[in-house]
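Removed from the display is one protein chain of the complex; every other protein chain stays in position.
This part shows subunit A:
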Amino acid sequence: MLGRGLKRKLSDYDENMVGLSSAFDSSRNLPYSLKRQLVLNMCLTKLQTYKMLVEPNLHRSVLIANTVRQQESNCCDLRSVEDPIENSLLIVSDDDMSSAISSILKDLDFVEDISPPTCLVPTGDDQPKFPENTGLKLEDDRQDLKGAECVFGSFEISNSTSYLKDLAIDDIFEDIDTSMYDSDFCCPPLMPPRPPSLATEEPLKTFPSCNSSSASNIQICRTDLSELDHIMEILVGS
């Protein structure tokens, strides 16, 4: 029904891609949801690739992250009007996506924090702001979670860990080469090796209805990072 004859040729992926003819551009009558999924998948792949770089390009990462965020917010509005079958195409890679975004941005922060302070003028400092912002932060989290619930609410059939393994979805995508997305960092979801500490449990208590793994991941990363910060501070003696 869809995707027939849309298979991308290997040559299109060549480095010296001369002509532009991706599945998306050449057929503009693809359903919006499929286009969106293609774009999101590309975003995910790019973010994952950048994650492996020692120093990812911050400019690109931010642009891609914003593209994903934009689509996430659009999705909430569109979900109610769209056809349920099409909806099921929107496999929840958003979950992977938000964790990828936050982890890539965090990595960049980490790079920052171990650098020696160089400027004389008091800047928007790296650490001091943090504690006084926690009240606000919780507010933000609540907003985010509402958004997340909205996005993830209708997608219970396909959870993010079995993404691309589901037979039905494979059928739909049989004409599209998904192997490039099928990498080990997509599943299981990004989970740092350390056990969660106190701070991570708190938000879960505050929002018992929330079971989005990305939210807790963020918290874990955060503590993880502040621990690392602390260690680095001692090491660097800053």
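Structure notes:
Keep in mind that, in the parts below, a residue touches a chain if its C-beta (ideal position, glycine included) is under 8 Å from a C-beta of that chain, and two chains touch if they have at least 3 such contacts; residues count from 1.
One rule holds in what follows: contacts and distances are computed from a predicted model.
In the listed set "Mitotic spindle checkpoint protein MAD2", "Haloacid dehalogenase-like hydrolase domain-containing protein 2", "Proteasome assembly chaperone 2" or "Serine/threonine-protein phosphatase 2A 55 kDa regulatory subunit B", the entry agreeing with the UniProt name of the missing subunit chain is "Serine/threonine-protein phosphatase 2A 55 kDa regulatory subunit B". Seen from subunit A, the chain kept out of the figure touches residues 16-22, 24-25, 28, 35-36, 38-39, 42, 54-55, 57-60, 62-67, 69-71, 101-102, 105-106, 108-109, 111-112, 114-116, 118-124, 126, 129-130, 133, 137, 140, 218, 236.
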